[in-house]
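Below: the structure, in structure tokens.
Excerpt of the complex: some chains, original placement.
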Amino acid sequence: MTTLSDPPKEGFRLSMLLYDTRYRSGTIQVVALFCFMLLAAWLLNNTIQNLAALGKPIDFGFFSEPASYDINQRLLDYNSRDTHLRASFVGLLNTLVVAFLGCVTATVLGVVIGVLRLSPNWLVARLMTVYVEMFRNVPVLLWIVFIMAILIETLPSPRAFRGDDATASMMLGDSVAVTNRGVYIPEVLFSRSLGDLHLFGNSSLRFDVSLDLIAILIVLGAGLWVSRRIKHRADGIQEQTGTRPTTWYLRLGVVAVPLAILLIALGFHFGMPALKGFNFSGGTHLRNSLIALWLALSLYTAAFIAEIVRGGIMAISRGQTEAASALGLRPRRVMSLVILPQALRVIIPPLISNYLNLTKNSSLAIAVGYMDITGTLGGITMNQTGRELECVLLLMLVYLAISLTISAVMNWYNESVKLKER
Amino acid sequence: AGTLDDVKARGKLNCGVATGVPGFAFTDANGDWQGFDVAVCRAVAAAVLSDATAVEFVPTTGKTRFTALASGEIDMLARNTTWTFSRDVDLKFTFVGINYYDGQGFMVPKELGVSSAKELDGATVCIQTGTTTELNLADFFRINNISYEPVPIETNAEAQQQYLAGACDVYTTDASGLAATRASFENAGDHVILPEIISKEPLGPLVRHGDDEWGDVVRWTLNTLIAAEELGITSANVEEMSAAAGDKPEINRMLGTEGTLGEMLGLDAAWAKRAISVGGNYGEIFAKNIGEETPIGLARGLNAQWTDGGLMYAPPFR
Amino acid sequence: MSDIAYSRTEMLPEREPPASEIGVLGWIRHNLFSTWLNAILTILSLALIYYVLAGIIPWVLSPTWSGTSLADCRDILAEAGREGHFSGACWGVIHDRWLQLIFGFYPAELYWRPIAAFLLLGVALAPVLFADKMPAKLLWFSALYPFLFPWLLWGGPIWGPVMALLGFVIGYAVFAAVNNAMSTLLGLILGVLAAAIWWLFLAGAAAEMLSGILPIGLEPVESRKFGGFMLSITIGVVAIACSLPLGIVLALGRQSDLLIVKYLSVGFIEFVRGVPLITLLFVASLLLNIFMPPGTDFDIILRVLIMVTLFASAYMAEVIRGGLAALPKGQYEGADSLGLNYWQAQRLIIMPQALKISIPGIVSTFIGVFKDTTLVSIIGLMDPLGLSNNIRADSAWNGIVWELYGFIAAVFFILCFSMSRYSMYLERKLQTGHR
Amino acid sequence: MSELAIDRNIDRSKMHVSDQVAIEITGMNKWYGAFHVLRDINLTVYEGERIVIAGPSGSGKSTLIRCINRLEEHQKGKIIVDGTELSSDLKNIDKIRSEVGMCFQHFNLFPHLTILENCTLAPIWVRKTPRKEAEETAMHFLEKVKIPEQADKYPGQLSGGQQQRVAIARSLCMKPRIMLFDEPTSALDPEMIKEVLDTMIELAEEGMTMLCVTHEMGFARQVANRVIFMDAGQIVEQNEPEEFFNNPQNERTKLFLSQILGH
């Protein structure tokens, strides 16, 4: 038996930077950081030199200058004397609006199509396959311009509504006009309005919130809360006796009656669109550009969502349905108690990343002249002021913030629904 | 080195044009660029490089054109760009002259019965975006205190489509564009161009600040084309007139049979002759690309020679 | 129930099912009219199909192939007795411009070059995509192809690509030498450094000198002449090819336990995936020159290629990360226990498997990037969509809409659809074949 | 497939067969498209019977069993379960399904619900049992299958044998009068098979009517009172287990038995 003497203690040697696992990772990281900083410094240096040569040092002052252009589709009050900052703000809201609308319709469409693709009806399933392949395999930009062109060319212009020999007429009892300038729908008006709440005073970020809306939301919220209480009570009764009392009329009542009273009190009525001068006036005008973008984005994204939904449902093994039916559950309950809760876990993560894509694709709004943030900040404002660097960087930051918010929500959700495994 | 040397060394002129404007810049089926703006590029290329085909056309959009010029990607921009103070001073470009005097106008269908832009209250207006048009429009309606609904559109082709389908009541862009667009309609007579011209839109080629030598080359090539018309030099007779000195000294100086104007520019003596022989003088270029004989069908109007009551006025060659 | 014993003496033959089960009738009953709801859906679908086809087919079947302008088409249609706005398509524009839509402004006498480039692309991809059916020797061609491809398309002396290739060779040689003599890490750093020095400072001069001595080359074609589908495909192919190595590096970085490396990778990936491609294209067309040393001016297409590559590499990194995650941990341990070092393990064990798993993902990323190339029309490049605007500016075709969009959409559809089918085939093959 | 030793004394006292008919199948035929899977099946099951169905793969055992609770539709013939004829009448189907419990080869527990929720789901929604009561019943049956302590875990956290026992408990919670088993042990490891068979034996001892597709011949021998052998979609032979194993009549049965008992 030999005894091993301790190997001589060694001090730090340079070669340990390369060979010693303790230092080696440090070496790599330092080298990487160094390379990164070098690159960053180089880019920054170039930028500073170039900007100096162009005589355009970074300066966000232009934001407080008047924008001088008009924006048609807007949620906030805005006119051409407002600042570029406000124009961008209006654009940002437009982006959020179309992204939100798009996500909602894309989801509805996608779910319907995804489910129909699994339909036992051969023809319907095939038709849905054609739909999915058609939309997935043609660029979204092409769809946007295509749908815009269809709206423009196939719908009647307001002129066609005029005169005795009108070739087009309004729909739904003269309350909706579908024209190639967009769709005019009745707007909600209150004759005894409570007025608006003005936020942020007179600044570029000023924001009006309708007190009527707040009142309605409060009443609605209270109604829903009471309705939930009723539901909980019904649940309790069911747990105790096994039978569930019918409560739907009660639940409907507590929501609808107070709401109706409030609406009457506020003097609720519709403002109908009517042909006046060149255009329809009154009512709410959903511009063509919004509709085309909204439609195109939702139809395009729906094709992807349909595939996700189909995949999610197919990922639930047939055995689950069989086991549930063998227990005597009706198909509707099988769907709601067994299939959907499982499928949703599979569906939601890719669904959210499709929402992200839709939001990013909404930047193609410029192709149809919808004034989103790319059209305002990254479009006319940039053109007019010549501040490309500031505008593009800001534009990226805005999108990045939206994306990161959405993916943060996604990660949180993923964590919370993970299936428990051994 | 200066841009002139760069261009000579490269053997190609990089010229920024629009991505497609009828009569001004478009490609034919062979992929060759045609149009009024394109002709200016070709004339410059002929003058500098002795080869009218030695041009690399760079299609630019409203957004990219200034960056392309500022970054040196193109040597000159010939893309109906309005000469404004801020572009000249703030964005630091040199407009070398004006090849088309334009102004923003309105076109409406006849059946609307509108005779003045002031009657357009509440109308939907298609604007081809480019910065000045929107600004003029916003100012015009605001000053006249009438409302309107702007529909911003990226390209002329789409604007035309919307206008024809009735998606907007009015189409506004530079009057030249309006006329050109109207000319291509199936029933051009059903549309009128309103008398109001709400802005001045002097369009011309531009180069970067700070390279006066190159600016001069482009400026005087343009002037050559304009002056040639005034002096009666055409593509048909330019060979003959440049063969020997004639009796008009200005023509002689221009065509290099007398004096050393070409050398002063850093070019050879026959530069102007080559510029003219590509597409003819200004009048010929106008007539061939956008004149009344073409589908575009623009009248000379303000763009007639000063001698004919227009604004085309080339400084003297001396 | 006393006697349950039973034994069959004669086997029953197979019998025909009832008539409602088989044949056309059975099929229709089962697939189209199995329930009331299905019957209604079937009828609705038939109505929809009829309505759409009745609208489109007469328009598509239009005798205007030889029309020379929109007005001419209208005359032809009027002669055929068809009037009105949607009486028929004007296919003359496609007849007139289809070469342009495909090749852009590429010189007609050189069309063979892009054609050859894309055909050879198929050859180069074959050993990768159909690994089981192709001789492995072809992989050498695949390795050389990235240098051949730009040379065929852009032309110029052959020395450029050769020198670029030499950079890799030099880098590898330095790496190998240092690796043997000292350490892999140092070898890697020095190898990259050597290649970079070669490319930045020496390759250009060497190429120039050699082309002075031995002028072998193709006629150069500027990238401005690129357009139409050729431009889209070029951007797509180059972006994917270049983003593959970048994506691998980023994916490894993201998986790494080195915090700084990890966060740099995550930052880059999340940033690029968080912004729309169009803003990156704005950067390419408006800002990239500002970021470069004063006086640099490179071609807009090159700039677009850079940005699209960066864009694709972030997505590629995520695809490859998925492939890496699908590998069991045992593979890493197996490699470690045999004494393979990190890079050897990556190259010999991990990447070959991870990439194979990722091929379907790579193909769909490619389809995505290929479709997204249409966005370059917004910054003024002449991709098919950009060209369609340009064509509509020609007074002969002013007013054409559907024919161009339809043609472009059809071509995109055919290309993307076949690719997606291929990736599905691969997915299926991987599922069964990867035991 | 091997003969597993069942090492406890089986109490056959309660396993008497009444002469009440539980299931009656007459002249039943089924096709998948043009493929004739089940041919002229005639089978009467009395209450309290424990029937084991054996046969080569693809012989239609699963299909037969699945027809009984209408997971598959038959095209010809009659199936009467507990006096109710199976037709496309939804009410009948519902009624039969709540009388007949079923256990699958792959358990098919609902992975998103806890064990307890798995067991109470159907009683609550189908039988409208109050939750409280349903939970008590569930705990009772979980105790019976010997895993009451797992009630709040998720299926993914249990072993295969435990999962199959939960699946049995889940069926029992509906208080079925007949249980169908489709190869309940074939996806399990040997130790786990034992756990599940034990549970099934206990059920049998309590007099449950059972139809069981299985190749566990030890189980068949000791528990079943009838073994049915199927081939090519038809019942080829049936007999009491001892007779069946020791003295098979039909050539195919002999072949099959020699194969599965051979090694």
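In order of appearance the chains are A, B, C and D, and numbering begins at 1 in each one.
Assume contacts are C-beta pairs under 8 Å (C-beta built on N, C-alpha and C of every residue); 3 or more make two chains touch, one makes a residue touch a chain.
What you see is a predicted model; the values in this text were computed from it and never measured.
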What stoichiometry does the whole assembly in this file have, expressed with the labels used here? A x1, B x1, C x1, D x2
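By definition in this document, only the chains that are shown with their structure count from here on.
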Farthest chain from subunit A, going by the mean of C-alpha atoms per chain? D
Name the chain pair with more contacting C-beta pairs, choosing from A-C and A-B. A-C
Which integer distance in Å separates the CA centroid of subunit A from that of subunit B? 43
Approximately how many whole Å separate the CA-defined centres of subunit A and subunit D? 50
Per-residue overlap in subunit A, given as positions that touch at least 2 other chains: 54, 145, 149, 153, 366-367, 388
For subunit B, residues contacting two or more additional chains: 63, 67, 161
Which pairs of chains touch, using the document's own definition: A-B, A-C, A-D, B-C, C-D
Using the touch definition from the top, list the residues of subunit C that touch subunit A in their complex. 30-32, 34, 38, 41-42, 45-46, 48-49, 85, 182-183, 185-186, 189, 257-261, 264, 270-271, 273-279, 282-283, 286-287, 289-294, 367, 371-375, 377-378, 385, 401-402, 405, 408-409, 412-413, 416-417, 420
Quick check: in the complex, which residue numbers of subunit A touch subunit D? 238-243, 317, 319-320, 322-330, 333, 337-338, 341-342, 345, 419-422
Which stretch or stretches of subunit B touch subunit C in the complex? 19-23, 25-31, 56-61, 63-64, 67-68, 71-73, 155-157, 160-161, 164, 181, 183-184, 186, 294-296
